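One protein chain is absent from this view; the other protein chains keep their places.
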Amino acid sequence: MSLPGYLAPDLDVGEWLNTQRPLQLADFRGRVVVLEAFQMLCPGCVQHSVPQAQRVARLFRPSDVQVIGLHTVFEHHEAQGSRAALAAFLHENRVEFPVGIDRQSGRLPATMAAYEMQGTPTIVLIDAQGRRRAQHFGPVDDLQLGTEIGRLLQERSEA
Amino acid sequence: MSLPGYLAPDLDVGEWLNTQRPLQLADFRGRVVVLEAFQMLCPGCVQHSVPQAQRVARLFRPSDVQVIGLHTVFEHHEAQGSRAALAAFLHENRVEFPVGIDRQSGRLPATMAAYEMQGTPTIVLIDAQGRRRAQHFGPVDDLQLGTEIGRLLQERSEA
Amino acid sequence: MSLPGYLAPDLDVGEWLNTQRPLQLADFRGRVVVLEAFQMLCPGCVQHSVPQAQRVARLFRPSDVQVIGLHTVFEHHEAQGSRAALAAFLHENRVEFPVGIDRQSGRLPATMAAYEMQGTPTIVLIDAQGRRRAQHFGPVDDLQLGTEIGRLLQERSEA
Partner (left out) sequence: MSLPGYLAPDLDVGEWLNTQRPLQLADFRGRVVVLEAFQMLCPGCVQHSVPQAQRVARLFRPSDVQVIGLHTVFEHHEAQGSRAALAAFLHENRVEFPVGIDRQSGRLPATMAAYEMQGTPTIVLIDAQGRRRAQHFGPVDDLQLGTEIGRLLQERSEA
């Protein structure tokens, strides 16, 4: 999905891991943000999208491209709903980028609902001005993701 | 590790999933048993060994080669220690072979200790007479695992 | 290697395959050009770079990104130097983008020398104004290549 570019909904997160203070998208104006929504028990997330987000985090300086994880638990709450479970998952998988736990609220977590995500994995690209520019449900290959990031980076440098 | 072939220690399991009754190794005399010890938050298990065990389960008839999973939780108990967490993991990853939850007992789970496993993943091959014939800590490639299974199958057919 | 962006040397090609007429870079002003230099007996080319170039050719419209292959034979001439050998290779590997046979001339083929390529595979990115903007010897991963293509595409659309 390519998007005209309205301001991205803010992150409605209960707790954060891998960061010392709560994050807001507004903190990252001037950077491209890659928002990776996942669940720790979703095989497509564990095998494809989380490793891909780690590759993105390694390829770019955080001052250019900031990767943010979002744990959007909408099923198997008992198994994956605790902070301890997520912390163990991030530790074992050596995920170092900040990850927020999407706030539980009604049927779907709050941020997941605000973005109208259809499931996990979902990847969202937010430009340097904070606008949501792309959102993909399901796996995206590296060549396409790279192209989309490259466009937003170039756009920023031309601004 | 190749082993001279003493009788494999029995499984000391608290609960079973994917089976309607508790299993004993003695139930499988006459078959080659592939025992896959894993933890749901161990990346090498999730990405390599559990999918490999699924390939084994698909390639052979259960009456020839029986795959049994063993969830040997020795770290991150809060995150992966519940039956619900494991059930969600098996469901999401479409694991259909029986999986036992190794009985918690002291520092290490009971079966893990009895087999003197060094960590996860560990794969154990048990022959048609119930003897432990090989045990590998860490990833084993398909060619080698296939060869070891093939030898035990042939040995059985020559008995 | 990132390049300041001098005009890319023209292609000095003896014969073309997968195109009905000889090509010049000047034909592609307004498009991003991905120039893939390879040899049919170079394993890194066959296993990584040629399939990657095929992915690029599938992802983009040729009017946006034009992939051009360049067969730069600098070793094993007897084995890979003939048009027939290359035609068979392209057919078997279902390569459909145009491929030029770099003109033999002295120790190294002519275009390879003009670009000062160090070996194969080499990938060159040429912008919509015909300037050489990046040149990589050895494998480049999809995420990085996508980013570079995306930047050149965005630059073009902002011009």
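Should a chain be cited, it is by its letter among A, B and C, assigned in written order, with residues numbered from 1 in that chain.
Note that a contact is a pair of C-beta atoms (placed from the backbone, for glycine too) under 8 Å apart; a residue touches a chain by one contact, two chains touch by 3 or more.
On a predicted model such as this, the values are computed, not experimentally measured, just so you know.
> Could you tell me which shown chains are touched by the chain that is not displayed?
Touch partners of the hidden chain, whole complex considered, are B, C.
> Any idea which of C:Asn18, C:Gln80 or C:Gln104 touches the chain not displayed?
Residue touching the chain left out of view: C:Gln80.
> Among B:Thr19, B:Gln118 or B:Thr147, which one touches the chain that has been omitted from the display?
Considering all chains, including the one not shown, the answer is B:Thr147.
> On chain B, what residues meet the omitted chain?
Here the touching residues of chain B are 52, 55-56, 59, 141-155, 158.
> Extract the touching residues of chain C with respect to the undisplayed chain.
41-43, 46-47, 75-76, 78-80, 82, 84-89, 92-93
Following the convention adopted for this analysis, only the chains that are shown with their structure count from here on.
> If each chain is a dot and touching chains are joined, what shape do you get: line, ring, star, complete or other?
line
> Which chain has the mean of its C-alpha atoms lying nearest to the mean of all protein C-alpha atoms shown?
A
> With a Cα-based fit, what is the angle in degrees between chain A and its identical partner chain C, given to the nearest 5?
Going from chain A to chain C via C-alpha fit gives 180 degrees.
> Chain A to chain C: how many Å between their CA centres?
Centre separation, chain A to chain C: 35 Å.
> How many Å are there between the centre of chain B and the centre of chain C, using C-alpha atoms for each centre?
49
> Give me the residues of chain C that touch two or more other chains.
There are none in chain C.
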